[in-house]
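To keep things clear, I will list the structure first and then write my remarks on it.
Here the complex is missing a single protein chain, while all its other protein chains stay put.
Note that the chains take the letters A and B in the order they are written out, and that residue 1 is the start of every chain.
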Amino acid sequence: MAHALHMQQAQAVPPVGPPLKRRIKRWLLARPGLARLGVVLMLFAVWEIAARFLVDKMFLSPPSQVFSQIQTVFETPGVIAALRITAWELAIAFALSVMIGLAVGLAVGLHRFSHRSFMPIVLLLYGTPQVTILPLFILYFGIGPASKIAFGVSHGIFPIIVTVAAGVQNIKPILLTSAKSMGANQWQIFRWAIFPHMIPSFFAGMRLGMTGVLLGVLLAELYVSTAGIGYFTTLFTQSFNPTKLLGLISVLAIMAIGLNEIVRRAELRYSRWRKD
Amino acid sequence: MAASDVAVRARNVSHQFGEEGESLHVRALLDTSLDIRRGELFCLIGPSGCGKSTLLNVIGGLLTPTSGKVMVGNTDVRGPLPQEVAYVFQENALFPWSTVLENVSLGMMFQGVPRAEREPRARKSLEAVGLADFADHYPGQLSGGMRQRAALARALSLETDVLLMDEPFGALDEQTRMVLGEDLSVLLSRTNKSIVFVTHSLGEAVFLADRVAVFSARPGTIKDIIAIDEPHPRKPSFMTSEKFTALRNQLFGLLHEEIRKAMADSTASERGAGGKGGGAKPS
Partner (left out) sequence: MKARRKRDKNWVASRAVQVSFVILLLGLWYLGTTRWRISPILLPNPVAVWHELKDVLSTGEYIPDLRITLTELAIAFSISSTTGITLGYLISRSRYSIRVFEPLLAGIYSVPIILFLPLYILFFGLGPASKIALGATISFFPIVLNTIAGFGYVDRIFILSARSMGASDYQLFRWVLLPAAFPVILTGLRIGFTIALLSILGSETIASLAGLGHRIVHLAEGMDTARMFAYIAFAVAIALFLNTVTSMLEARARQR
């Protein structure tokens, strides 16, 4: 019995090595976020080494240089104005996408019949490679911000239409039946049953819509731009200035991440009652 | 008891999940020992979370206990023993992308049975459980009872000495359970397998088992072992006999208190890994 107890004590801790090493390992294991950071740092290190020693300076700049010289990007005349213009293009395109998307989504989704008729058309348009008609947009809207906004809207409305329509359509019939049985009229059913039910889908659609708007506006900017950031990406590319180019791209990437994050958080907040 | 009569020997098995102080720390098993005789059907019964499934996983080598040891036959259990131990799980563990026949054959392939032998043995097992006509069906096309029979066929085809069953009939309706229980009893009488069977059902335990181990609430340890002296194959008439009722009542008496304790424990504390299926951590 005493022997058995002793065996129990000794084996209470799984024997994996000296206690300190094991504690460190357990500590790391409990913090994947830290490990992730480690991976990111390692990637930056690889970038740094590759840019410094392996690749021609003309084609790639090390991150240390990119980030220390980020100021020069902003100091380049016109860049800050261009960023502001691009931000406006994104904001307007997103706002328009949401309004149009919501309106069309509701119109298509509210009635079985309109859903059956028009949804296939919407889905077909959603699936076409819009990038092929980018030159058309420029043709129609010019090379200024209007075409960027239009192209952004054209990418942003579809996910919103689809998700809003779906959110309206897939409310459980039992909820509608029970509302009707309590005497609600059409407007009340919409306002208190259908509309709130659709909100999480709407926010999900907005999240996808933001991705679409970003894609549309940026594509248009990269294609042709006289005052937007597309102008400067072309400039830095053609003058073989990877430092500034990477700097600008980083700024834009951060902006994109920020916008995506805002919409994502909004979605989480307003979807709290949904289980999925 | 001669060593050769003992199919499974567990000594002072304790197991905890997580470390002390962590939120997920659970003491599933405490100092459990038992001997399972060759050819007997041994039942483990107890309240939820009492560690009976954990003990089963330890016996099967799917879980390394924090202390104690288990022997199957003459071998120390250090990992899965596909040659000696076959498993039937509660949930459907048949691969949905393969037919019933393929599922049974795959089991043998994993075990190392030569290709030529697999199909005939598979068909034999399927016939033994009455599924010979469904060999080319997919699990999705079968009812729950038939799926478990297929899982049993797979385990039988491995021709092991020991069969471990973790609430195999738990997801089935009562009528199917009864029928499958009778079939299992018939099968047992024909082979010399040692079966360890985890269940929640008192009736099932009394009907099937030669001995029943009653577990206490968490941390689980064996409270008592009841012997059921009735030869296999057991007839349906056994279930309505006085002997059955008396044994069932005895079992109930032992369990009731533990069940109450387990319920109080689970409402008081937070969720833990528990006994059922909390099972094998990544090995």
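Here, contacts are C-beta pairs under 8 Å (C-beta built on N, C-alpha and C of every residue); 3 or more make two chains touch, one makes a residue touch a chain.
Values in this document were obtained by computation on a predicted structure and should not be read as measured data.
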Response to the item:
The one of A:A95, A:I133, A:A146 or A:A184 in touch with the missing chain is A:I133
Practice prompt. Can you list, in ascending order, the subunit A residues touching the missing chain?
Written response: 29, 32, 35-36, 39-40, 59-60, 112-113, 116-118, 120-121, 127-129, 131-136, 138-140, 211, 214-215, 218-219, 222-223, 233-234, 236-237, 240, 242, 245-246, 249, 252-253, 256-257, 260
Discussion item. Just checking the interface: what residues of subunit B touch the absent partner chain?
Written reply: 60-62, 80, 82-83, 85-87, 89, 91-93, 95, 97-98, 106-107, 109-112, 138, 158, 279-280, 282-283
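Convention: only the chains that are shown with their structure count from here on.
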Worksheet item: What is the distance in Å between the mean C-alpha positions of subunit A and subunit B?
Response: 49
